[in-house]
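The complex is shown incomplete by one protein chain, all other protein chains being positioned as in the whole.
Chain lettering (A and B) follows the sequence in which the chains are written, and residue indices restart at 1 in each chain.
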Amino acid sequence: MQMLQSSIGRKLVMAATGMCLVGFVIVHLLGNSSIFIGANGINAYAEHLHALGPIVWIFRVVLLGLFGLHIFFGIQLTLENRAARPIDYNQKKNIRTSFGAETMIYTGLVILVFAVYHLFHFTMHLTNPEISVSALPMDALGRNDVFTMMILSFQKFFISSIYVGAMVTLLLHLSHGVQSLFQTFGVLNGNTLPIMEKIARAAAIVIFVGFISIPVSILLGLINV
Amino acid sequence: MDLTLYVWRQNGPEEKGKLEQYAAKNVSPDSSFLEMLDEVNEELIGEGIDPIEFDNDCREGICGTCGCVVNGVPHGPQEKTTACQLHMRQFSDGDSLTLEPWRAKAFPVIKDLAVDRDALDKIIQAGGYTSAYTGEVGEANQTLISKPDADYSMDAAACIGCGACVAACPNGSAMLFTSAKIAQMAVLPQGAIEAAERVNSMTEAMLDAGFGNCTNHYECEAACPQGISVKFIAKTNREYVKALAK
Partner (left out) sequence: MILDGKCPTGPIEKTWDKHCFDMKLVNPANKRKYKILMVGTGLAGGAGAATLGELGYAVEAFCYQDSARRAHSIAAQGGINAAKNYHNDGDSVFRLFYDTIKGGDFRAREADVWRLAQVSNNIIDQCVAQGVPFAREYSGLLSNRSFGGAQVSRTFYARGQTGQQLLLGAYQALSRQVKAGTVKLHPRTEMVDLVVVDGVAKGITVRNLVSGEMESHWGDAVVLATGGYVNVFYLSTNAMGCSVTAAWKACRKGAFMANPCYTQIHPTCIPQSGDHQSKLTLMSESLRNDGRCWVPKRKEDCEKTASEIAEGDRDYYLERKYPSFGNLAPRDIASRAAKEQCDDERGVGPGKRGVYLDFQSSIDRVGEDLIRERYGNLFEMYEKITDENAYKQPMRIYPAPHYSMGGLWVDYNCMSNIPGLFVLGEANFSVHGANRLGASALMQGLADGYFVIPYTIGHYLAGVTPGEVTDEHAEFAKSREEAQARIDKLMNVNGKRSVSSFHRALGKIMWENVGMARSEKSLNFALKEIPALREEFWQNVKVTGKSDQRNGQLEDAGRVADFLEFAEVMATDALHRKESCGGHFRTEFQTDDGEAMRDDENFCYAAAWEYKGEGKAPELHKEPLKFENVKLAVRSYK
């Protein structure tokens, strides 16, 4: 419990939950990428996921817990850090840090809002019920037609821009978060830190490109029903 | 050369402060930043204005007493240089300089640019030492220490305790200061014995003193006049994990 009051302890929690969440994001990206195989790819993927039954729920609860911890400590630490400088500088020039690092709390909160929207949209079918799987016919093999749902959604420019915008914030968040978690775990030294900073940025960009390639491809008509 | 200064004037910890404009005329490029302030103060005294209060002592970059934020950067624009070692040739005729004190909850302003840094002492008092009594401690060469370890320890020990890391940190954290001492001790056999206790007590003292938490901005390293590396923060994190495992 003492760990959850300590400065480094909470930082480790941020890093550990952050690392799991990055892992989730990568798995999620790989799953989504099955859309490029066509209806057969992503519909099969969705079917398999649902077939896991209670495991999916366990997974969801764990994920929620990770999110919860990450958000809770993220907000708590940010508030503490703000309180540590009650009077701000009239002029302050940052030399080393990045825009991503300075905006972690904002990008984090945007990602939270987006995650909720994303659930409303694709999981609970609340925002655009007319193009949800329940409103659409089953595919040729009798599976939920996730493929068509995604295509119809992302063909709407508004929805696509929300997703792309959210991915920009994810890019910023990860560009700092990924290298930061390695520093927090203490695996870096003076030589490896700058390399890790580059690798982390590259990884963030790969994830970003991977995610936006779906709505962008659909908008450009590269994937079609 | 001639410069325009905007200097933070604040009469005491509870008072409100504001930036005041002063002119620094005929500044020699060979004079140090603090000598420039000395000359401005002489002018102010002549005009019957209270001189600008700023902390300074050794004026050779080692005691860690001096420091203010110059145009948004602690100790000014030159890398790895304290305010007292910053020379005016780093600036150009006609420049404007904004001078502000270190700003952190843990560093209340005493007057103008002088702040109270007792909080840093509190962190050391929490465990930044080995518990060796003066007396018969064994022959110095009995414990061998590899050169890389000794060098690593010295790199960390070079910290002058000026507080620029806190001033630079967007979170007002003293993590680099704290880590430098933890890392210096942890790598030496003499200090390793108490390493677990030290990392816990010192980081706890840091929070208690009102400093923020480290979120790896690395602004501290960029501002540090001794160039203390953030690798010592990574080392401290490792020491913390090791302490958890104990």
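In this text, a contact is a pair of C-beta atoms (placed from the backbone, for glycine too) under 8 Å apart; a residue touches a chain by one contact, two chains touch by 3 or more.
Keep in mind the model is a prediction, meaning the values are calculated, not measured.
**Q** What are the shown chains that the omitted chain is in contact with?
**A** B
**Q** In the whole complex, not just what's shown, which of B:Ala126, B:Ala164 or B:Ile228 touches the removed chain?
**A** Considering all chains, including the one not shown, the answer is B:Ala126.
**Q** Touch as defined at the start, partner being the missing chain; which of B:Pro74, B:Gly161 or B:Gly210 qualifies?
**A** Selected residue, touching the omitted chain: B:Gly161.
**Q** Residues on chain B that touch the omitted chain in the whole complex?
**A** So the residues of chain B touching the missing chain come out as 11-12, 28, 30-32, 34-36, 38-39, 42, 44-46, 48-51, 53, 55-65, 78, 80-81, 85-87, 89, 110-111, 114, 116-118, 120-121, 124-135, 137-141, 143-147, 150-151, 153-154, 157-158, 160-161, 184-185, 188, 190-191.
Methods note: only the chains that are shown with their structure count from here on.
**Q** State, to the nearest whole Å, the distance from the C-alpha centre of chain A to the C-alpha centre of chain B.
**A** Computed from C-alpha means, the inter-chain centre distance equals 38 Å.
**Q** Given the complex with chain B, which residues does chain A contribute to the contact?
**A** Result: residues 3, 6-12, 77, 80-97, 101-102, 104, 176, 179-180, 183-190, 193 of chain A touch chain B.
**Q** Which of the residues in chain B end up touching chain A in this complex?
**A** 6, 8, 19, 69, 71-73, 98, 100, 103-106, 168, 170-173, 175, 199-200, 203-204, 206-207, 210-219, 221-223, 229-231, 233-241, 244
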